[in-house]
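A single protein chain has been omitted from the complex, and every remaining protein chain is retained in its original position.
Note that the chains are named A, B and C in the order they appear, and that numbering of residues resets to 1 at the start of each chain.
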Amino acid sequence: MSETIPTVYPGVAAPSGTPVTPRNIPHRGGPENPTASALAAQFKAAVKRVDVVWGETTVLVDATRLKDIVQWLHDDPGQRYDFLSDVTAVEYRDTGRPIEVVWHLRSLPYRRFLRLKVELEKTAPLAVDSVWSIYKSADWMERECYDMFGITFRGHPDLRRILMWEQYREGYPLRKDFPLRGRFSRAEQLRQALAQNPEAKYSMDELSIVEAFEDLPEDMRQRLGRGEKTGE
Amino acid sequence: MASSFFPVLLLIGFVAVNAVAMIGLSHLSLRLRPTPEKDTAYESGIPPLGDARERFSVKFYMVAMLFIVFDIETVFMIPWGVAFRQLSCTVPLVSGVCPSGHATLFGLGEMLVFIAILLAGLVYVWKKGALQWD
Amino acid sequence: MGLTQVSYSPETQESWVATKLDFLVNWGRANSLWPMPFGTACCAIEFMATAASRFDLARFGMERMSFSPRQADVLICAGRVPFKLAPVIRRIWQQMPQPKWCISMGACASSGGMFDNYAVVQGIDTIIPVDVYVPGCPPRPEGLLYGIRMLQQKVMRERMSDTSIRNEMEPDPSSRLYIPPPTIDELSEPFGNSVNQTRSTV
Partner (left out) sequence: MSDTRTVEVELSTTGLDAQGRPTRTPLRVGGDGAQTIEAYPALEPDFAGEHMLINIGPQHPATHGVLRLVLELDGETVVRCIPHIGYLHCGFEKIGEYRQYNQIVPWTDREDYLNSIGNNIAFALGAERLFGIEITERCTVLRVIAGELSRIISHLVWLGTTCIDIGAFTPFLWSFQERERVYDLLERWVGARLTTSATRVGGMAADIPDGWTAALDGFIKTFPKTIDQVDQMLTRNAIWVGRTVGLGVMSAEEATNYGLSGPMLRASGVAYDVRKDFPYLGYETYDFDVPVGTHGDVYDRYLVRMEELRQSVRILEQALARLPGGPVNIDDARVILPPKSKATSEMESMIHHFKQVMEGPRPPIGEAYVVVESPKGEKGYYMVSDGSAKPVRWRIRPPSFVNLSAIPKMVEGHLLSDVIAINASIDIVMGEIDR
């Protein structure tokens, strides 16, 4: 982990002059965030493309080098991107195009905003490095990204579904091939929701806290023994 | 003297009748419709796990005991308060008031001794660390 | 005794004493319904506004909110119910002692509302029996008060001798549902504009 950074007062390191509401921003080619050029200099091959869309600098990076890039952005005194605003994924409507995983980073002292993108081919298993070790806020966001898109984050401490319940059979809702009303009929969806066994309400470590193995009925214990994950 | 017990008996009788009537009537008019879910414990809508009969740490029990000791102490103050005038008056009261010149501080002294004893108990408990919570 | 028809018709041939006793009991029940606010979403905020001082719920005897089902009379489902919450609301409904009623507050609780997608129960009447539906998104406090008044009138018309309305419903063991699946599918059918809004591209 990086050394602890002193109390962060926004704008302390930013160039002088109070920021103003941006007006008539060009669609492409606006003023670029200086971090983009610094990134290109630091990680030459990893930075594939830099473009400025509606005034926001977007850097497309190589998936394998992502973790070092984010670590460098977080630790480097010249960048200090200490606020991870969002981790999400985008799947386009034409099936050929790869899924993009997007990180929105913000540097409070330098008042800068940067968007990192990584493209994951749909043919290969969707996996990318987790940035949980750098930003603790990524924990739940990555779990939600896994829950909604099926993208596994390598290195995440506890990658489980966070919004749907653990034994949700219908797949990953935000994928474009997932129908809006779900795959099963309404009655089947309701039956599956109501038919969850009681231990589905508790994660494995909660069961171990209470040493509740004894008072679980026999069939539930086999299910747990077979390694069926529980918990919501 | 005997007649003065009638209101007390009346009160006890009324309380007993009231209690029995409430429980009895509701028991008679009630119609139980048990279902498996209705009998399980309510834990915010989630099936409970583990039983509540856990071993609690001993500090809860000790605080309860200390509370009872000092609560009874205040209970004993009530009869003392009622009879305070009689205690601190060497001659029988005249229409509820002690004739002047005969009032002594015997009643007060008696209660202070009682409290001093319990205070010693409190100091002992305090030094022993029973009140030490965490 | 001819009690097979619905017990709310007042002209059943009951003795004077029975109807007067019914009136007394129903009057007591109707004017002291303890609501269990099963508040999930926006309707819960409007329910809090109804319980606050301007649209006072206490005028109708419903001031005492009971958050435990053991003392509740009315389950007011204020807000949308996702599938993950379905077992919770069913368990709470089963843990409420009889006599109990249910108000489904808002369009989302009554019919899934605008959430016609994979995640939301299309109306809590597929899970629990509902007595009064309050339309609106969220219903204005007056709308909810009107729904509560309607429930009170329904309580006033009940007959103690007809015990069928107080029986606990048992879900059918094979599918754990109260209502047969075809009925649930038919109830949850998309209707109106919701039919052609399932295309992601235009």
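Everything that follows uses one rule, which is that a residue touches a chain if its C-beta (ideal position, glycine included) is under 8 Å from a C-beta of that chain, and two chains touch if they have at least 3 such contacts.
Given the structure is predicted, the values throughout are model-derived calculations rather than measurements.
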Inset, instruction - Could you tell me which of the visible chains the hidden chain touches? - result: A, B, C
Inset, instruction - Please pick, from A:88, A:152 or A:185, the residue that touches the omitted chain in the full complex. - result: A:88
Inset, instruction - Using the touch rule from the top, list residues of chain C that touch the missing partner. - result: 38-42, 44-46, 48-49, 52-54, 65, 67, 79-80, 82, 84-85, 88, 92, 114-115, 117-120, 137-138, 140, 197-202
Legend entry - Hidden partner interface residues of chain A, rising order: 4-5, 7-11, 18-21, 23-25, 27-28, 53-56, 58, 82-86, 88, 90-93, 102, 104, 108, 111, 113, 115, 135-141, 144, 148, 161-165, 173-174, 178, 180, 202-203, 205-206, 209-211, 213, 231-232
Inset, instruction - With the missing chain put back, which residues of chain B would touch it? List them for me. - result: 43-46, 48-50, 52, 54-60, 134
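Convention: only the chains that are shown with their structure count from here on.
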Legend entry - Arrangement of touching chains [line / ring / star / complete / other]: complete
Inset, instruction - Quick one: report the Å distance separating chain A from chain C, using the average Cα coordinate of each chain. - result: 40
Legend entry - Whole-Å gap between the CA centroids of chain B and chain C: 44
Inset, instruction - Would you give the residues of chain B that are in contact with at least 2 other chains, written as numbers and ranges? - result: 46-47
Inset, instruction - Please set out, as single numbers or ranges, the residues of chain C touching at least two other chains. - result: 87
Legend entry - chain B - residues contacting chain A, complex: 46-47, 49-51
Legend entry - Interface residues, chain C side, partner chain A - complex: 83-84, 86-87, 90, 116-119, 121-122, 126-127, 171, 175-177, 181-182, 184-185, 187-188, 190, 198, 200-201
Legend entry - chain A - residues contacting chain B, complex: 198-199, 201-202, 206-207, 209-212, 215
